[in-house]
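I'd like to ask you about the structure that follows.
Missing here: one protein chain of the complex. Every other protein chain is in place.
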């Protein structure tokens, strides 16, 4: 498959259709995720109130759920939004931030996976590992040594969803194929919310339809490619963070030669 | 009227008196709005707890209410803060983010308009339209085709407040005059919260007194002028966002030749 052509077509389609991506996400990354969504040419909407999430999710093209600063009220709103999305066949992407660090996070993520028709689950090795009974997490950072491919496969088998375990190489285990993405830059690890932003990107690309594993790979590859470009001569993470948004917004103009996706 | 002189005088007065602008706003734009307020030389305070909002609003020079990530608790706090501001004659600026997208947003905005002595209502064409029974909104973006001047006039007549409908040309319909502002840059549409920041600017300029329509026009024109300067050679929205704050903070030093305000 010509992944450069696929990525180009996906970016064009996002730009043309401007999918509305409803995000119930954490307070650390709210602004960055909204800006990333605009950068890709899609429309973000951050809406959390239980009174309105069903209505908002039902008019969206994708729903992104991120438990980074979860509360019991927020989980309740996520369940309402997720059911509305499920009723309409709208893809749902879940980021179980910090699963394994506290029981509340692990159990909340498992509840969402059990109750909602999640399309894609994205986390680091420790977070996804915690959901399948392995994995070590310190705060919200993975510290264990599991093989990401094994962790992703175990989660796919357990939950029946497409799973992306991100790291130096991102591993995407879909229902019928496994894709690997080699894009990215170490500076992503020096800014907060870079994983959460990759989850938002997955929501955007799944908002235009298509195979969830492929769309997830295209999202991670283009986001990682923008990060590579932003990192060139970056004096540090602060400037990198601003340039990352510049480069995401410039992807269509500069082209996406350089996406590195391969089948496992 | 010499609007350049008016804008210069307003910026000087903000710098000299440092109005305290109490903002109950959404989580997407909180940081940007606080930085914008400091950039203009005013003092921001973000305070949401129902236990303290009356006390805080009463010592402020302006109150900004923004429903971008509303909750029922937040609306209750806005009502308490707004009544305290009203009792003291402190101007209140309302941004009905996403009105029309969900019933909860539309009804909450209408409740605030009915219960509080709002001074200025600022939104895009779709949001303001939704409050007067027209308008199409997708998430928080306007998509309809109404004439902004008609929408603003209808809202002014309905609610008896100064109304600003922002867009390529901002239309400000005051109680006895209509002003148009032509400043701004398309890059504002590529960063999240640019509308919310314009509302914060309106709060700042109304915090120094004066006619609400004129102060609103001065706020939108100087903010838009800073955006024009920030956009020069900007490589993308991330860098633009940082430079926008630089340029707001430099307005007094660089001067405001370039504000484009006219009577309709």
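In this document, chain identifiers A and B correspond to the written order of the chains, with residue numbering beginning at 1 in each.
By definition in this document, contacts are C-beta pairs under 8 Å (C-beta built on N, C-alpha and C of every residue); 3 or more make two chains touch, one makes a residue touch a chain.
Note that this is a predicted model, so its numbers are computed, not measured.
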Worksheet, complete the sentence: Filtering B:7, B:60, B:99 or B:261 for touch with the omitted chain leaves B:60
Item to complete: Using the touch rule from the top, list residues of chain A that touch the missing partner.
Response: 26-29, 31-32, 68-72, 98, 101-105, 138-141, 190-193, 235-239, 241-242
Worksheet, complete the sentence: Interface residues of chain B toward the undisplayed chain are 20, 22, 27, 30-31, 34-35, 37-39, 43-49, 51-52, 55-56, 59-60, 241-247, 249-250
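In this text, only the chains that are shown with their structure count from here on.
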Item to complete: Measure off the straight-line distance from the CA centroid of chain A to the CA centroid of chain B, and report it in whole Å.
Response: 32
